[in-house]
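For this view, one protein chain was removed and the others were kept in their places.
Moving on, here comes chain A:
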Amino acid sequence: MEFAPICVYLVISLLFSLILIGVSFLFASSPNSAYPEKLSAYECGFDPFDDARSRFDIRFYLVSILFIIFDLEVTFLFPWAVSLNKIGLFGFWSMIVFLLILTIGFLYEWKKGALDWE
């Protein structure tokens, strides 16, 4: 039930941002002033030199994969953190083992150079 205000809030913020976008259309001086030069891509004033397509850097994938892994780690940490006073030492050490395994993965990435960004 606590989610109802959030849903209302979502709708209101959507409306509000639509209004903000729409207002500038209302007050723009000359709406049809889009000439070809204005529509061309901005490349520091020059015409584009070559094809806009380029090789995608694999490091972006690496970073996003690492993010997913450590994001999941955090997901597991939340319930552990709130229930630490109930699960005792055994629960504590189980999570430490989990973290240790993840840390070893992290160490592997580090030594392999997945985190280097030239």
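Keep in mind that, in the parts below, a contact is a pair of C-beta atoms (placed from the backbone, for glycine too) under 8 Å apart; a residue touches a chain by one contact, two chains touch by 3 or more; residues count from 1.
Keep this in mind: contacts and distances are computed from a predicted model.
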Chain not displayed: protein name in its UniProt record ("Hemoglobin linker chain", "Probable electron transfer flavoprotein subunit alpha", "NADH dehydrogenase subunit 2" or "CENPT protein"): "NADH dehydrogenase subunit 2"
Candidate in contact with the missing chain, chosen from A:V8, A:A81, A:I101 or A:L115: A:I101
Among A:F3, A:Y42, A:F56 or A:F90, residue touching the chain not depicted: A:F90
Residue numbers in chain A that touch the chain omitted from display: 90, 101, 104, 107-108, 111-113
